[in-house]
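One protein chain omitted, others in place.
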Amino acid sequence: MIDPLSRWAAYGEKPDYLGLMTFAGLPYTEDPNELDGVDVAIVGAPMDELTSDSPGTRFGPRAIRAASCAPGPHLEVGVDALRDVLRVVDFGDAPVLPADPVRSHEAIEATVAAVLAAGAIPVILGGDHSIAEPDMRAVAAVHGPVGLIHFDTHTDTGATVFGAKLSHGSCMYRLVEAGVVDPRRYVQIGLRGYWPGEEKFAWQRERGVVSHFMHDVRKRGIEAVVADAIAHVGAGPVFLSVDVDVLDPAYAPGTGTPEPGGMTSADLLWACREIGSSVELVGAEVVEVLPDRIGSRDITALVAERIVRETLTGVALARRSSAISQLAHSSF
Amino acid sequence: MIDPLSRWAAYGEKPDYLGLMTFAGLPYTEDPNELDGVDVAIVGAPMDELTSDSPGTRFGPRAIRAASCAPGPHLEVGVDALRDVLRVVDFGDAPVLPADPVRSHEAIEATVAAVLAAGAIPVILGGDHSIAEPDMRAVAAVHGPVGLIHFDTHTDTGATVFGAKLSHGSCMYRLVEAGVVDPRRYVQIGLRGYWPGEEKFAWQRERGVVSHFMHDVRKRGIEAVVADAIAHVGAGPVFLSVDVDVLDPAYAPGTGTPEPGGMTSADLLWACREIGSSVELVGAEVVEVLPDRIGSRDITALVAERIVRETLTGVALARRSSAISQLAHSSF
Amino acid sequence: MIDPLSRWAAYGEKPDYLGLMTFAGLPYTEDPNELDGVDVAIVGAPMDELTSDSPGTRFGPRAIRAASCAPGPHLEVGVDALRDVLRVVDFGDAPVLPADPVRSHEAIEATVAAVLAAGAIPVILGGDHSIAEPDMRAVAAVHGPVGLIHFDTHTDTGATVFGAKLSHGSCMYRLVEAGVVDPRRYVQIGLRGYWPGEEKFAWQRERGVVSHFMHDVRKRGIEAVVADAIAHVGAGPVFLSVDVDVLDPAYAPGTGTPEPGGMTSADLLWACREIGSSVELVGAEVVEVLPDRIGSRDITALVAERIVRETLTGVALARRSSAISQLAHSSF
Amino acid sequence: MIDPLSRWAAYGEKPDYLGLMTFAGLPYTEDPNELDGVDVAIVGAPMDELTSDSPGTRFGPRAIRAASCAPGPHLEVGVDALRDVLRVVDFGDAPVLPADPVRSHEAIEATVAAVLAAGAIPVILGGDHSIAEPDMRAVAAVHGPVGLIHFDTHTDTGATVFGAKLSHGSCMYRLVEAGVVDPRRYVQIGLRGYWPGEEKFAWQRERGVVSHFMHDVRKRGIEAVVADAIAHVGAGPVFLSVDVDVLDPAYAPGTGTPEPGGMTSADLLWACREIGSSVELVGAEVVEVLPDRIGSRDITALVAERIVRETLTGVALARRSSAISQLAHSSF
Amino acid sequence: MIDPLSRWAAYGEKPDYLGLMTFAGLPYTEDPNELDGVDVAIVGAPMDELTSDSPGTRFGPRAIRAASCAPGPHLEVGVDALRDVLRVVDFGDAPVLPADPVRSHEAIEATVAAVLAAGAIPVILGGDHSIAEPDMRAVAAVHGPVGLIHFDTHTDTGATVFGAKLSHGSCMYRLVEAGVVDPRRYVQIGLRGYWPGEEKFAWQRERGVVSHFMHDVRKRGIEAVVADAIAHVGAGPVFLSVDVDVLDPAYAPGTGTPEPGGMTSADLLWACREIGSSVELVGAEVVEVLPDRIGSRDITALVAERIVRETLTGVALARRSSAISQLAHSSF
Partner (left out) sequence: MIDPLSRWAAYGEKPDYLGLMTFAGLPYTEDPNELDGVDVAIVGAPMDELTSDSPGTRFGPRAIRAASCAPGPHLEVGVDALRDVLRVVDFGDAPVLPADPVRSHEAIEATVAAVLAAGAIPVILGGDHSIAEPDMRAVAAVHGPVGLIHFDTHTDTGATVFGAKLSHGSCMYRLVEAGVVDPRRYVQIGLRGYWPGEEKFAWQRERGVVSHFMHDVRKRGIEAVVADAIAHVGAGPVFLSVDVDVLDPAYAPGTGTPEPGGMTSADLLWACREIGSSVELVGAEVVEVLPDRIGSRDITALVAERIVRETLTGVALARRSSAISQLAHSSF
């Protein structure tokens, strides 16, 4: 394991634009044995061969790392998730291969499985949304069928997309059909646009999938929608899947299938933190980042990094309050 | 007529990034005889010689087409305007000429007139806002003086702009003075910034033009403002003119005279649909798109495409409810 | 003094994209003797050597000037601050030097002092936020310790940043410690993200600094927060410091340390105008503009220009009502 | 068939930035029956799923069309290939499908076969270089094993690339192994960089493939190298394959695997014309264009367009001299 | 007159990225009376309404100024043209007007005439090439019909372009027809591409215009071509017109109608210096700069600046040797 911070140890922090490029400047390892005691491991999944529009999300993981900042205390909730509460490492990229999505999915699944085997929560950086398949397959292999909170413009529940079974638009269909995702504990948030059709929504409703459209978010407010989602998934393992195109293109222009009329960053970041602190999170992914620049000035990679960070801040809040609660109990 | 979809007929849809580049992948014709039975025809007006700041909107029509996606059901209102309700074709670009705005205006007027002669609604893609002149002259030649709902940062009612009579900043003045636009049925929405002065607003008020400033939109909400606008234009033919700079630059950075403090995409898209379903729409234009990229990643071209789509979704809603209503009556 | 407008005198206005590039096309002078009777002088401070992330704000002043538009009446409040109420000139850039921030700070302080010596209000265009030091030192030398309203993602109150005392992240600490800013009249608005820690906030609270976090702005609304801020600074000289990263990256992507979840342009512009009309403004700065383009299509430089303009519109409103009030009194 | 020129018929030419976007503004058809009498048909092959580095060449065909200019007389050789000598049409894009390169290859092969069936020369616009497989398979099905002149940085003769058999780096290996390309009539020009190794070159040499490295081009001059290549392929059908990365990145920055030290545009354009006029050309492709912009300002798409045009100018020269020669003979 | 250097007087030079933005940081005036004793005056002509493809050259003059560097000794020929030999000022932009090319031409002609009236050489920064008309009309009004050395991809001798008489493609036709340019002393260098046709070249040849095509430059070398050109124009007043599209797009990507296969910067810069030192230069223009960035990183604006500088270095060399020669004579 290499800690990029160590050369700057005297200062306690490292400028973000230099040193080994890892998520949040956190320690880096590719060795599963070094995951012992780790709470969360970041995994890159740099593939985009199953995209149906603009490709380029294979550069997403690097861009998210390049846009990330050092750990620090969250100014609203006062916890430094990455330094004080959770032990987080960057576990590197899954060994995906260009032009071979099947083997890339296998590589991703194996890498996520290694994280889970060590007892850590995997957080996967996409890559196109097709990675949801290996991500959640690996998680369900350990935890059983998962609940799913899914932020997206699109349902991604096509049986096929332009005739292809494997696609960034069919992953959720396949995960439900394969029993990996429990459709009765599956909530979609942020849907809008012109796809899919009523037949597909009927399929979803029959299985119990709950859809919060973007007009619902606007009308009811993000707090109400997220509260419903948390209540709906209830107890049991939950996976969080965030497609950055749930954001309005103003907030996330760097994605392959942007759709106007989306969420604000403030709403999404709050939602991720709230979910992170309220459900039994067993894994998360942030996908469809299609970057233009190096560093924090790529605003889509930047907000993707913050999606991870807010989610982990939520997890840290939950752990801290659980620790306090346990402390309270044990003090008897 | 060429239908770009036909080579992909087996799939029922065509990937947006390939095939003949037409609006929404719809059939293309330049032959007025093929407009029979068409409800709506898209017309490009790629000129920018009458711009007073950054030029480049001559590339707007191509960019809007490149950013457009296939028809599909609207996730909020459940109608697929372009496939199920309306027959829409791409009628190509008006034969404008570089460096000759007078002849370009003639070409635009003639092309729009051909659409109207076929009984179809013209939807014109700009180009600078000066095209409002030929657009509405052609419409008024058929329908008489039109009501106008005009989304914009600027009133575009200069008598001259830097001494020039023809300008993207003088079109509305000229249309009112020429009797093409009925000023008592003319509503402006989204005005802000530092132009024009009180004298010009006095001219507007004297003629009955109603102005909803951006601070009105923020204070009253878009629903109230649009309801007022629809009520004000009342019965009779209405033209919808949308300058994308009415949006905040965050939502539409690709325009020649951006002005901070503007509308959100969600508000504007809702407004266009509401207007499309509530007024007697005889024509529409979306102008001042100054693109940077090819495809849906140009977020300004993308939102411009959605402005057209939401407007037509509104029209489709009106037709469908009208059809249901007629059906109800005829079922007696 | 050169008035860029004069060659276009026949039209009363100059197209923004040509002629001598000054702020708002206003007259330009580098001669302190020509500041007599001037109400406000714009000063560029093109340095970025004290940046801790992306550099490039040295191009900020030119970009803000390139993005500026001609004077004109404010469509909401009906005053043309730059033409009718205030006499504003562009006093050029302070003679900063590359690679020598200490001498650059001296140059900035001397240039701002020259403005103050003429009785004018300095408005400084950054440049990185470290220029707050020379800016406010010059102001305090004339007016004594100043109240400060500070819009920013970050507190900028590090004692050091990566070990460096001079930094765009330590300026406010140094100004408070030096007695230049009165901490009991110092209000921060828009804080978010992951820096600094509790120890630093404790330091702030002990001295009386008031912090309105971004979540406060979202919950309470900008009106309430700004009203509190104005009340808190109360009577006495006030400096306004606006770091454009207080805006969400959607609204101001061109900055070195963007942070999602920030303010909208509409809120910030209103706030600046409100503050400009409500406090005893003795100076202002807009900093951390890192431009990409020439002209108004750089949306960050554009909004920075409007921040200045709205602030001055506020000042003009105050002067006008004060003039009316004086008139009322003198009419006795 | 639609002729984009017709609306501008009065002028004899159409501005490049408007009207139906076809190659060189030429007539467009998707109907094989309309290929009768056509000499050359342009086919788009917008796929990039078999790329091993930066994707995005799926946007190449649109970008090349957007960058193309109207037909006109070649200023050096005095022939207007597209207007006076050859009948050229744009046959549209092959119906490729995202995320399914196998079916996309089938679609490309079928589309190219349709061109050949009509007796026309296919010119294919890529797309990644993997399209060489369907392109030449279709050609060889008609003409038998083809000679190949191949401009590229890379040999593209990997048996696999990162374990994948189908790849933009394995196409030439597969075509040779399949007997589609006759290795004794296969010439590579412009090789440089660090791939492949000696083993692969041994494989090539054993089969008779001739390689002109970039250092050969620099030392001997393009004229000598091209003369050798033309002599080497000799009589019989020849396919021309141009990967734009053969150009130095200064001349073609828009490609997925650029390599410094490449050819100049002037050399490459001359070479294509010379080859076009000297061999029995049965097909051509220009691949690996990864565009950034719309229109002629994308300099890579622009030079790709000129590669096609110079090649066709060469073909036209050959036809004209052949016609003259025939005329001379028949005049006896 | 304002000298941007004065605030940095202690250092003898000013960093290029700050201070008043003038050509080479030279003194600025808009007052014709201050041109007394000036050898050369720079004039901006920021118009692009007569462009037939991509617009945006209205931003050229600002971009060239932003890209310019301080005066200094030429490392090859050892003369500091701008500081030691010639007195050069920036005379600002001609008061052009958007959307009114006729009046803009008048404004340019008047501004250039003012320079000439003061006995200075005008160097005009475009803007589209149509400004050649007012530029040379003003020059010929003083000096009579001029010889012309014209670097360009295109002849710009269309009688009309898309039917328009005023165009950046018709200026040279009109100047010859009007007797402003003496066709027997008119040399074109760098022609290539596919326009215009033989008829137009016949018109040129009949009048004595000499055309050096790009293939001539490649075959004969720039030295031979320039020597011929200088000999051909011979004694008498000469105007130098440089369209940056004469450069290969690799060297000048920022222009509206780029054409591959062009000149290198080294050749063009040498040619301009050689011409500047060898002919009786009465005026010069550099046109068709369509910039993307602020500052020296816009490589097209940068090379345009150097075109001016090398031309003036040539003029300085001639003056110096003439002075030495005069000195030699007078020392008798």
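When the chains are written out, they are named A, B, C, D and E in that same order, and each has its own residue count from 1.
Please note the rule applied: contacts are C-beta pairs under 8 Å (C-beta built on N, C-alpha and C of every residue); 3 or more make two chains touch, one makes a residue touch a chain.
Bear in mind the structure is a predicted one, so any value in this text is a computation, not a measurement.
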item	value
Chains shown that the absent chain touches, full complex	A, C, D, E
Sole residue of C:Val77, C:Val142, C:Leu166 or C:Ala227 that reaches the chain not shown, by the stated touch rule	C:Leu166
Identified contact with the non-displayed chain, of D:Glu13, D:Glu34 or D:Asp53	D:Asp53
Residue touching the undisplayed chain, where the options are A:Tyr28, A:Phe162, A:Tyr186 or A:Trp203	A:Tyr28
Candidates C:Asp100, C:Glu198 or C:Glu223 - the one touching the absent chain	C:Asp100
Missing-chain contacts mapped onto chain D	52-54, 162-163, 191-198, 213-215, 218, 248-250, 253-254, 256-262, 290
Absent chain, residues of chain C that touch it	48-56, 58-59, 97-101, 103, 161-164, 166-168
Residues belonging to chain E that touch the chain removed from view	8, 10-11, 13, 15-17, 69-76, 78, 80, 248, 250-251, 264-266, 269, 295-297, 299, 302-303, 306, 309
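Definition applied: only the chains that are shown with their structure count from here on.
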item	value
Geometric centre distance via CA averages, chain C-chain A, whole Å	38
Euclidean distance of C-alpha centroids - chain A vs chain E, Å	56
For chain A, residues that touch 2 or more chains besides their own	52-54, 162-163, 248, 250
